[in-house]
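Note that one protein chain of the assembly has been removed; the remaining protein chains are unaltered in position.
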Amino acid sequence: MATAANSVPHPTIVSIDPFVLATEQKGLHNRWHPDIPAYATVKPGQVFKLQCIDWTGAQIGNNDSSDDIKDVDLTKIHNLSGPIAVEGAEPGDCLVVDILDVTPFEKMPWGYTGIFELENGGGLFAREFQSRAAKAIWDFHGVYASSRHIPGVRFAGVSHPGLIGTAPSAELLATWTKRETELVDQHPGAVPAKALLPIEKGAYVGQDLPEDLRAKIYKEGARTIPGREHGGNCDIKNLSKGSRCYFPVYIKGANLSVGDLHFSQGDGEMTFCGAIEMAGIITLQTSIIRGGVEKFALKQPIFLPSPVDPLYSAKLVFEGISVDLHGDGKQYDMDATVAYKQAALNCITYLMKLGYTREQAYLLLSAAPVESHVGAIVDSPNACVTLALPLGIFENDILPREEGLVKRDFGQCAIRSDGVL
Amino acid sequence: MATAANSVPHPTIVSIDPFVLATEQKGLHNRWHPDIPAYATVKPGQVFKLQCIDWTGAQIGNNDSSDDIKDVDLTKIHNLSGPIAVEGAEPGDCLVVDILDVTPFEKMPWGYTGIFELENGGGLFAREFQSRAAKAIWDFHGVYASSRHIPGVRFAGVSHPGLIGTAPSAELLATWTKRETELVDQHPGAVPAKALLPIEKGAYVGQDLPEDLRAKIYKEGARTIPGREHGGNCDIKNLSKGSRCYFPVYIKGANLSVGDLHFSQGDGEMTFCGAIEMAGIITLQTSIIRGGVEKFALKQPIFLPSPVDPLYSAKLVFEGISVDLHGDGKQYDMDATVAYKQAALNCITYLMKLGYTREQAYLLLSAAPVESHVGAIVDSPNACVTLALPLGIFENDILPREEGLVKRDFGQCAIRSDGVL
Amino acid sequence: MATAANSVPHPTIVSIDPFVLATEQKGLHNRWHPDIPAYATVKPGQVFKLQCIDWTGAQIGNNDSSDDIKDVDLTKIHNLSGPIAVEGAEPGDCLVVDILDVTPFEKMPWGYTGIFELENGGGLFAREFQSRAAKAIWDFHGVYASSRHIPGVRFAGVSHPGLIGTAPSAELLATWTKRETELVDQHPGAVPAKALLPIEKGAYVGQDLPEDLRAKIYKEGARTIPGREHGGNCDIKNLSKGSRCYFPVYIKGANLSVGDLHFSQGDGEMTFCGAIEMAGIITLQTSIIRGGVEKFALKQPIFLPSPVDPLYSAKLVFEGISVDLHGDGKQYDMDATVAYKQAALNCITYLMKLGYTREQAYLLLSAAPVESHVGAIVDSPNACVTLALPLGIFENDILPREEGLVKRDFGQCAIRSDGVL
Partner (left out) sequence: MATAANSVPHPTIVSIDPFVLATEQKGLHNRWHPDIPAYATVKPGQVFKLQCIDWTGAQIGNNDSSDDIKDVDLTKIHNLSGPIAVEGAEPGDCLVVDILDVTPFEKMPWGYTGIFELENGGGLFAREFQSRAAKAIWDFHGVYASSRHIPGVRFAGVSHPGLIGTAPSAELLATWTKRETELVDQHPGAVPAKALLPIEKGAYVGQDLPEDLRAKIYKEGARTIPGREHGGNCDIKNLSKGSRCYFPVYIKGANLSVGDLHFSQGDGEMTFCGAIEMAGIITLQTSIIRGGVEKFALKQPIFLPSPVDPLYSAKLVFEGISVDLHGDGKQYDMDATVAYKQAALNCITYLMKLGYTREQAYLLLSAAPVESHVGAIVDSPNACVTLALPLGIFENDILPREEGLVKRDFGQCAIRSDGVL
């Protein structure tokens, strides 16, 4: 018969408490550095679990005010679980990582999407909207999320780690710092800064370390905001549970770290804190392909997406070109970022016709499984990008019909306690 | 019983010969201008067909040399079928267009994809590759395309009009000219030019016109390369047969024009002449939504994609960030275009490991149903874009496996008769 | 440039006129017999087209009366195009057939679905409904079909040959006749007959033949209604354009025949003449796998379905078990046919709540891309079968909602001129 003896659960390699600040917990770190020791070592083939704190390290609460979003300390964010060394991995190998599952904690069935202010994090439209802090809390009901702050929608999650990557070598780290410093130097005084450079303030490695090593890591460690050659904070929604990813290995053991779990996200992750951010548990399995970097010409990770991503086949698609049609009408030169923004603004305007506030629409497109395709990127001077809104996530019919759109009252998302919007 | 009498075929409103140069044919035009008279008028609800010449106007042949690509006269391209007026359409209305079918001519079961040289058209990697003219001829076998110039692949077409749009008003036309002129002025001497401004040379309207009107149109008419507010050359692969598109109407009758039919295309249309370009027949049906521009906040077209696009669920995905990893390593600032290029280069390099030449890989990614998603566009300074290669289009297994990739000999695509590559 | 000289259309091997009765045309036949000579021979790899008359051989008209359905001569049906010999095919080989395209004639953009009376053909519910002849004419608008006889729906076609197969050997033919005769003998006087046995009346081979050969074929030739080991009238909607099928070869040349083209069909093809029947053109390509019957253990065809079948992901699913809940409540023993019928009846009843007549609902489920799955077939005594109605084919929302279903007036389908229903 079935017994506990013949039922072996998958081991948890990193355990955290999602209700305790990251900086008080073991097995977390928030910088990239080759000298951060492996927190644990796994064998190829072994299935294991890592518990992950949410990307802010528990700074955000399940409530109806966005003050916590306004006050997030961004020097402390992206507390990753790991590093996890894989036995036998060597530089030049390819580390194959099966992302077997990504789930919230049973005791914490909620997540959030936030709009950050221009001065603290920003977001795609921080300048255009002069965004003030706002947020939506999402309740998790099994495979679905819905929000009291954005009524009228419910969708299945395409759950994934926003951030997963191998540790950089010293050379790679130096390259990152050099090129990002150059960018910052080209834009003195930019708000927000064009890149966040290494800074000791807020740095954290939840391990016992010699002080000089700790100081070195804190001083040199790369910040975690951008995705880079090793993966990192790529925020690719389709690198979801069920996918298999191939990472370059830069140091002995590979030293994989992961965090920033998302219950769901739209292509683009518009608001910056745009996914449904959550604390949770990721289940992984690894293997090593000797010399895989050369075998597969890996300059960056490649992956096989999951067979279980949500399928919403009916969509309404918005086009965008690289002309600032929602702003001053300026013509840009084959700029896919501008084109993406126009498609998004076209969609936001449409959602506002349905009764959503601008903030609700902005949050919704960040969090729901919208798809954004690069349409064409060669028809000078206009790149064309599309954004596809899945119809099946709405309770009501939102199609463009003869009689126009029905405007409903959906209230407002969570805003600042001082009422400033 | 079934009789010819009770079987009424859908009428063909524009008839062309795909083997005759565009400039010798009626019902075609290659500039956008509000004063081009409607070539024909249809009633809302009527199903009708337009025959379309290929985008070069028959300049390209089914042969094994790319000399014709090298010598394309780009002042004469994008010969559109129309304009077709829709009875009752007024400025501010929304013109609903059902793209019911897009097929090649039965007598011309082939198309082509071309790489243009930097000095004549260019393409996404024209500078990086210092591209010389090259091409692939694709044979159409029912729903599939395959090419003697790119062996080892076969795929179902996601057939669509690369170019479809309503006529601009005089005001809109003036706006286009102004903004594009400003861009050109900011980049004097750029090769290729940042935008193609109105030019009389090569202009064509295949109708009897008063000479002064013809002169006005030729002088002022907008060039057709970029997509704009009215649709135009958006080259969106999913605006395919079976989709329904909602266009803003700018002038009485709407004056719809369409051309540049594609048997297939990948997201991005990389090589510029990157789709499988074909002559063919498009079947349309229209309706009008009074005041639709206001009702749906239409600054650009929106559409419902088709239920019959090819479904290749298994994919290999390549990531790209806005760092020029394949070039000088420069850090760009949240530039999705750079990120797209990196993802594409990662994929091209992978395909070369399989034995394809760089030119074959470049052509294949342009023509096959690859999907490119904007992953994240908020993680400063790195935009992240993905490019997904459908595994089902390959005859052989191309997965990254322990033993590495099998390199096969696929020959080469069509190149210049002087052998320059 | 593009020229007629470098554009070679795929050859048409069988040409027919869809407006002329089958029995006046060449290249058609309506019996299975090994001695029917090949009408033409193709080489492996060659792409070719066969024109096909509709399954009744032009007996049905595009009008608003079902009298023609009532009077169909079923001894003359299933006039197939062929046989086509494939050079080199030998018994025991596997004939690989790529179904590259299936389209209606441009000059005949319509098809029909019919309900046959119990005494002439019958249908799944012929007895339960005491069906009188009825029909729906479907208009083809590119990839879509819609019907003036069943308003409120429009769907993309999953176009396929209802009937395709290789010629039987003499032994196989004898087996068929023997086993079907035994079945008929077990049910003397059944209406409709349990199987249609060989009969000279109505037999047809549109070739010049020696009289004794013709007589032999007419006397012995198997009727075409059921699918059998060689394929035949399987009416599998997913054996659609874009699919690849592997047939057993029984005689030298394989002698492939095809007909009974369907623009669309639901799983089950409920009304018997349940697909959208059409005349049209099929494009094929073949290859031979030597000894494939043994290599793949082929007792019947196997196939790879198409990547371009319509994708309607949102569905409403009806369950059925092997108890006659819509009739006398009888308990059947693990009978999937009964279970399928119950699921279908549950769906028909639901559609009637929306305002469709029973005949319209019956025709719609036969013709639209509904999916029927065998749920479970082991839970004695109840087989469970499901039938899934795609929501995207309806103009209006048909979901079960709090407020109940909205009943609309959809008129009625075409019925008999004497008004009998």
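Order of writing sets the chain letters: A, B and C. Residues in each chain are counted from 1.
Everything below uses one rule, namely that a residue touches a chain if its C-beta (ideal position, glycine included) is under 8 Å from a C-beta of that chain, and two chains touch if they have at least 3 such contacts.
These figures come from a predicted structure and were not determined experimentally.
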Contact residue for the chain not shown (choose from C:R228, C:K241 or C:R358): C:R228
Contact with the hidden chain (one of C:M1, C:L304 or C:L421): C:L304
Of C:D68, C:D101, C:E117 or C:E180, the one touching the omitted chain in the full complex: C:E180
Hidden partner chain, residues of chain B it touches: 311-314, 392, 397
In chain A, positions touching the absent partner: 1-4, 6-10, 18-19, 21, 47, 54, 58-63, 68, 98-101, 106-110, 141-144, 156, 241-242, 279, 283, 285, 306-312, 392
Contact set of chain C toward the excluded chain (per top definition): 94, 122-124, 175, 179-180, 182-183, 187, 192-196, 225-229, 231, 233-238, 246, 267-272, 274, 289, 291-292, 295-297, 299-305, 307, 313-321, 323, 325-326, 329-337, 339-340, 342, 346, 349-350, 352-353, 371-386, 388, 399-402, 404-405
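The rule is short, and it goes like this: only the chains that are shown with their structure count from here on.
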Same or different contact residues where chain C meets its copy chain A, judged by the half mark: same
Distance between the centres, which are taken as Cα means, of chain B and chain A, whole angstrom: 33
Centroid distance [mean C-alpha coordinates] between chain C and chain A, Å: 50
Touching two or more other chains - residues of chain C: 311-312, 392
